[in-house]
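Following this message is one structure expressed as structure tokens.
Of the protein chains in this complex, one is absent; all others appear in place.
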Amino acid sequence: MKRKCALLVLAALLAFSAAGCQASEYERRTDASNTLYAGVVASSFPVSFMPWLSRDGIAPTIASMLYSTLFTYNEETGLFEGLIAKEWYYVDDAGEPLLREDGSVDYDRVEAIYGAADKTYLPVKVVLNEGLTWSDGMPVTAEDVYYTFDIATNNTLSNHAGALAWTSDLQHGYSSGTLVEQGIFTYGHGAADMGYAISEEERDTVLYLHVNKVLGAVTTLFSTILILPEHIWEPIVTPTNQLNSKDPTAATLAQYGHPVGCGPYVLDADRSNAQVIVLERRADYALTAEDGSALYKVDTIKFILYQELNVAIYALLKGHIDLLDSAISTNYLSLFEEREHMFVSNAPGLFLQTLVMNVNPVAGEKNPIRDLLGDVRVRRAIALAIDQDELISRILNGSGTTVAAGLMSTANPLIYNPDAILLPEGLEARIAEANALLDEVAPTRDEEGYRTLDGARVSFDILGSVGEQETIAFLQVQLQKIGIEVEFASKGSSPEKTYLYNSKFDMTIQGVTFTISNLDIMYLAHFVTLGTSSNYGRFGDPDLTALIREMRTTLDLEHKYELILAIQSMIADEYYKVPLYCSNVLSIARTDRYQGYVTVRGSTVFNTDTLQNLERRDAS
Amino acid sequence: MKAVVRTLGTAGSAILRFLAPIGRFLRSVWRHPKGRVGLLIVALLVVCAVFAPWIAPYDPYDVTERAAKGLAPSLEHLLGTTITTGQDIFSMLIYGTRVSLLIGITTGVAIAFIGAFFGILAGYSGGVADTVIMRVVDILLVIPTLPLIIVLTNLFGRSYLMIIAIFAAFGWTGLARVIRSLVLVLKNANYVKAAELAGASRARIMFRHILPGVSHLLIMSTALSCAGIMVAEAGLSFLGLGDPTAISWGKMLAEAQSGGALLFGHWWWIFAPGIGIFLAVFGFMRIGLALEEMLNPRMKQSNGLFKLFRHLDNARLEEVFSQMDAERGNRPWNGN
Partner (left out) sequence: MNRIYVLKRVLYAIFVFAVVITLDFFIPRLGVDDPAARYYPPQGNMTEIEYEIVKQATREQYGFDVPVFQQYLNYLEGLTRFDLGTSFRSGSPRVSDLISERLPWTLALSVTNLVISLFFGILIGAFAAWKRGRWQDTLLLNASTFTTALPAFFIALILTFYLGFEFELFPAYTNPNMVAEFDWSWDAIKVVMNNAALPILSMAVGGIVAYGQSTRNSVIAVTNEDFILTAKAKGLTPRTVLYKHILRNAMLPIVTSLGMSISGLIGGAVIIEQIFNWNGMGTLFLEANSTNDYPLMMGIMLFMSAVAIAANLVTELVYGLLDPRVTVGDRR
């Protein structure tokens, strides 16, 4: 009797569970509207959006769709393209633009006028687009830009150290909450006193900036800082309730939860939570496509959270999402090859993997074997022996590109130096040359074929994460041919603090990316600055340092590009960071509901170009 | 010369005294049908671990022997290759025995030593030592081990030494309890009382008289805890807390899951390490169970320990068996 009861209970439970199958019918399959389902792999979604959030995975993406910057930077042309702003130029003492006849910046005149020592800043004039509005209907004006830049420099009100870094080249600053230097001028904020004539009609669209005398000063200001609405934040933000407050008031929390921005989309807070974020397109977005239709084609975007990549891929295969905004490993390619309705975006990447050597350890970390890395011949030998093609074909399954020794991606034609390769073709020849070089330094070998120095084997540890084990295993085989032994050493959870900043390593694998917009900071951080910077190996060369400093400070853009090319040659010659490969960015989308996905270098299939090009198919 | 002979004699007899119960136990286990199966399996695994380079067709650590990724089982690759790296799964299975057996046996032996030491000390000395040790046992039992290991590997890096140390530090508690209750019974045996009267030191009594008495129980518990440790280690390696360079079955399962074996339908990649774990645990458990059936009258209708200790107080023995039952209730199927 009891047994029959038990069986009945069991059957009931199973039936119930299976019945849940129908209840969990995912909505995408039946959604006929213009809604894009984007899967994102992250541990959690933020539920509130402080506008300048930078840490969490998806927050920067969402923020860039809710808010806008003044311009976007086109890496390939080196020019700023208008977003909130329409145009910008340097001006002379009379306020006239320093432009050539074709409309481009006249750097010769800029250098002529402002190269002199008595000029302490560069004046920049920015003209905004007209007709832009915030999502609550208020117009976007120059006062909003003033407010944004102003609060970025005022840590008492912003409590955001990153904003301080963004505006470090703007000559506008506070000390303990008091304005000590003004560098932003609008109609309502002292433009006239400074001698900048802004007429009544222009009051909403014109502003002037004083920046440091470096060409890169405007880059972050124009393309990184998201502009905030003054009319929303000015009443709320006080020294006790800061913009990035650790204990925000109800008003601030309300704003975090319902952000007001001037971007193409708004957050639908009611339908969003920690697992789903819904964005709605703004009907009143002023920027349009060339034919006058809406610039962004998708009405609604739903981001769905997946905590694990396999889960997300499973969802994509099942049709629960349209696309996956995460780069996936090339091992998964064969899953998608035979399936219908799949779009594979195999975009060239921007991140280069390099092998960094500890060329200049602190005194306590020197030892005879590690000192070998200070000898450029040894480094060149190692660089010669690395077979990038094999790495790409075995580890990346062919989805990658080789990297020049100058560490610059070919994506930047203006600054890519094709001569900074310096590695001859032909693996055989390279290995022979490498062996010849090493024979000058450590000719003796032990019984296993590894070179020895004073009886000790030449052996290095490569500090890497668990995912880099395969790479290091291949490097082992490749470097064995020149008699050098390398071994995997685990990075641990805070490698900078435990190993890298105090020179406790031989070599490590580091991902780098050099683009026109970040060179001013990155060259310094990677090749000059010691201490807590990306210059783990404490590399320092006076000539290179001088070149980098000159590159940062010159006011002649063409000269700057020449210097960048020269710097690449020097970097290539030093073999301090030896290139390994540049992995493609592989991402997948379904084409049964949408078509028109665009592959963009360095990005997944979810990018601005795609959003501006997608079309809803009639079959659903 | 005489001194040399004498030291050799004492050393030799000490070793023999150590080996004798092990020899006894091996013989009795062999006679038991379940135990025989266990011994054979464990022997097979030990052979695989020791002779791995000769048994495995490929060297999974050698990058030049990698094949195409994600191959199905075939004659060249008996269990196919991994999707992520192209390693031969069968070879990985063979090499995985090394890690499992090493950790299982080392930790088991360490637990045996520590548990026996504290159990005998607590049971025989009584009083303050007993209370202190038992309180420590209670505290150690309530701290959740898995989160603790996760925290410590985060702080101090991942290594098998850390895992062995933590398992040993937390795993001896159950064994100590059981040993202690048996020692409480043995304390009143005639030969122990005789030794006390003869003036033997406490240490000597504990080592020469009590320890042999608990040896059966000790070895049985060791076999069973080895099994439990292996499952726990597989779980830890699955979470990624083991040594990242070593090949272990738990890590193979984790790689299979994160590498998409489920998505691709490569069931062999999941079954292989699972069968490995199963065999190892099963073998040790058979040995332990065989011994337990011989000792514990509640398991089978034999007289077991009663026969061994018929001269002792039966009532106290009840407590020993309750402890053993509780220990059996603590086996690794509790979640994990």
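Quick notes on this structure:
A and B label the chains in the order they appear, each numbered from 1.
The criterion applied here is as follows: a residue touches a chain if its C-beta (ideal position, glycine included) is under 8 Å from a C-beta of that chain, and two chains touch if they have at least 3 such contacts.
Predicted model only: the values in this text are computed from it and were never measured.
Touch with the chain that is not drawn comes from one residue among A:L99, A:I113 or A:L164, which is A:L164.
Considering the whole complex, the residue from B:I150, B:A165, B:A189 or B:A246 that touches the absent chain is B:I150. From the set B:P21, B:P73 or B:G274, the residue in touch with the chain omitted from the display is B:G274, counting the whole complex.
When the missing chain is restored to the complex, the residue among B:A49, B:V63, B:L253 or B:M294 that touches it is B:L253.
Contact between chain B and the unshown chain involves residues 135, 138-139, 141-144, 146-148, 150-152, 154-156, 227, 231, 234-235, 238-239, 253, 256-257, 262-263, 265, 267, 270-271, 274, 277-278, 281-282, 285-286, 289, 298-299, 301, 322, 325-326, 328-336. If you put the missing chain back, the residues of chain A touching it would be 2-3, 6, 9-10, 13, 16-21, 23-24, 43-44, 46-48, 53-56, 59, 155, 159, 161-162, 164-165, 168, 246, 273-276, 304-308, 310-311, 314-315, 493-494, 496-497, 521-522, 525, 531-534.
Heads up, the rule we're going with is that only the chains that are shown with their structure count from here on.
Inter-chain centre distance (chain A to chain B, centres taken as mean C-alpha positions): 50 Å.
Residue ranges on chain B touching chain A, taken from their complex, read 61, 63-64, 66, 69-70, 83-85, 154, 157-158, 240, 244-245, 257-260, 262-264. Chain contact summary for the complex, chain A toward chain B: residues 308-310, 313-314, 317, 329, 331-332, 334-335, 394, 397, 466, 469-470, 473-474, 476-477, 488, 490, 492-493.
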